[in-house]
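As you look at this complex, bear in mind that one protein chain is not there, while each of the others sits in place.
For clarity, chains are labelled A and B in written order, and residue numbers in each chain start from 1.
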Amino acid sequence: MFHFEVVTNWIDALLREHLSEGWTLLIEFILIGVVILTVYSVLALILIYLERKVCAFFQCRIGPNRVGPFGVLQSVADMVKILLKEIIKINKVDPFLFRLACYLVIIASICTFGAIPFDKGLQAVDFNIGVFYLLAVSSIGVVGILIAGWSSNNKYTLIGAMRSGAQLISYELSCGLSLLAIVVLSGTMQLSQIVEQQADAWFIFKGHIPALIAFIIYLIAGHAETNRGPFDLPEAESELTAGYHTEYSGIQFGFFYLAEYLNMFIIAAIAATVFLGGWMPLHIPGWESFNGIMDYIPPVLWFLGKTFFCIFLALWVRWSFPRLRIDQLLSLEWKILMPISLINILLMTLLVL
Amino acid sequence: MVKYIKNLLLGIWHLLQGLYIAWLNFVRPKVTEQYPENRGKVFPHERLRGELIMPHNENNEHKCTACGICETNCPNGTIQVISKKVSDEETGKEKRVLDRYTYDLGCCIYCALCTMTCPQGAIAWSTNFEHALFTKAKLVQQLNHEGSTLMKKKKE
Partner (left out) sequence: MKAIDDLLLQFPYATVEQKDKFYSVSVPKENIHETASALRNNDTVPFDFLIDIVGMDYGDTLGVIYILSSSLYPTYILRLKTETPEREDPLLDSLHELWDSAGLYEREVHDFFGIRFINHPDMRRLFLRQDWKGYPLRKDYDADPAINPIPMDNEDLDDMENIPVIEVNHGQKFEHQHKLFEADEYVVNFGPQHPATHGVLHLRVSLDGEIIKKIDPIFGYIHRGIEKMCETYAYPQMLHLPDRMDYVSGPINRHGLCLAIEKGLELEVPERAHYIRTIIDELGRIASHLLGWGCIAMDMGAITAFVYGMRDREKIMDIFEETCGGRLMANYSVIGGVMADIHPNFQRKVKEFIPYMRKMLKEHHLLFTGNPIARDRMDGVGYLSKEKAIALGATGPTGRASGWSNDIRKIEPYAAYPHVDFKEMLRTDGMTFDRYVIRLDEIAESLHIIEQLIDNIPEGDYAAKTKAVIRLPEGEYFQRVENARGEFDVYINSRGDKYPYRVKFRSPSMTLVNTLKAIAVETKVADLIMLGGSLDYVVPCIDR
């Protein structure tokens, strides 16, 4: 099995050989930053293309098919367009907060992105409280959305932001609780160790029914956290035109757009990491030759495959269901998901004991 | 409690049905028309009111007698029949013939009153629907060709 650990360790050793500790760290930080930003934006482009194509297929259409073969370059063209677009100056906004908001949203998203283990050693941030870190950092985004809605000085954005506040804070709960179920099972919060523990069998199989329930709840709550349909109330196209980012234009809007798609990826990636074994190949105890074949597939592909499977699920749901109303949304969380995840943790604890 | 769980399961069942329908459409053939590519392969139906034309035969003759019925029937003033008087060579009588037949595509509402009321059947609809032009002035078209004349009635 080839791990990226080899590459990263080699770069590290090479730098340390020639440079002092400080310089090594500096160069490594810059390298990591550049790599993360590149992967981030490339993934966003892929996701946007994927979403448009999948959505089109669900709707009996072909989707983008003009720019490049099968329209693969469509999102690149869109990116160029959005970079060249004028940032419209809005008269009565709070200029500082208005500009700050989009950065807050994207910073939250990038910070979370860094904690995702793509492969052994291919993880920028590997805290021993990784899960906790993920939850904490991703909720900075809520602040960004609230600020965006408030500072735009627009009635639609304000309603959107208030909805978003209520929604994200509630769904953070079941999101956290369902992850907690796995933390209980694995006994660690470090993402790399969570993955390592799934070498023999993924947690979704290991954890029996509680893990499965936790997985489903996590998918629902995580989906709600990304503000995408059927939970797209803060944007609610048919009600609030574009919700909290109505007033944004050009690359400022692009940041919200990027963050939205990457959040979808991040949620799917965490689901894949925590429940579906991350970059661990599918191993079935006893089937040695089968396990051997599975090992030939590079771990990064395993990881991406699982993640895109989760993304596809999210898209499928997104393009099938109508939007919830705000009271339904909250009662779904507080009356259905929350009690179930609490009971689920209890079950999981009993199981572990 | 039983009702709660029952409702929950029923809800999930219905949601799954919705997902199934979406999946069904995911794998179905797509309905998109690839427009500029399928030009020449897919034609509009022959009755489509695309734009007004005046058919000419191979001798550059049309059937319009410049009676102006289409002009009076047009609700929007789309059609203008400009006639001129020429004297007939054989009899020497003054006769009204068509000079210019202008049609403003930009004004046309496609009600087909002109073609329905034309006593000669001189004008017709073509199925051309690609009307995009760069200037507004080009929307005003002259339907009779340059130098065209009235079709001679067949002697019986």
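One rule holds in what follows: contacts are C-beta pairs under 8 Å (C-beta built on N, C-alpha and C of every residue); 3 or more make two chains touch, one makes a residue touch a chain.
These numbers come from a predicted model, not from an experiment.
K.L.:
Would you list the chains present here that the left-out chain is in contact with?
P.N.:
Result: the unshown chain touches A, B.
K.L.:
Would you indicate which residue among B:15, B:67, B:82 or B:107 is in contact with the undisplayed chain?
P.N.:
Only one of B:15, B:67, B:82 or B:107 touches the chain omitted from view, namely B:15.
K.L.:
Based on the whole complex, identify which of A:12, A:200 or A:237 touches the chain you can't see.
P.N.:
Only one listed residue reaches the unshown chain, and that is A:237.
K.L.:
Which chain A residues would touch the chain omitted from the figure, given the whole complex?
P.N.:
Chain A touches the chain not shown through residues 55, 58-61, 155-156, 159, 163, 229-230, 232-233, 236-241, 319-328.
K.L.:
What does the interface between chain B and the hidden chain look like in terms of residue numbers?
P.N.:
Contact residues on chain B toward the absent chain are 10-11, 14-15, 17-18, 20-22, 24-25, 31, 44-45, 47-49, 73, 75, 109-113, 116-117, 125.
The rule we apply is simple: only the chains that are shown with their structure count from here on.
K.L.:
Averaging over Cα atoms per chain, report the distance between chain A and chain B in Å.
P.N.:
Chain centroid spacing, chain A to chain B, equals 52 Å.
K.L.:
Applying the document's contact rule, which stretches of chain B touch chain A when the two form their complex?
P.N.:
Listed in rising order, the residues of chain B that touch chain A are 8, 15, 18-19, 21-23, 25-26, 28, 30-32, 34.
K.L.:
Over in the complex, which chain A residues touch chain B? Could you list them?
P.N.:
56-62, 65, 316-317, 319-321, 336
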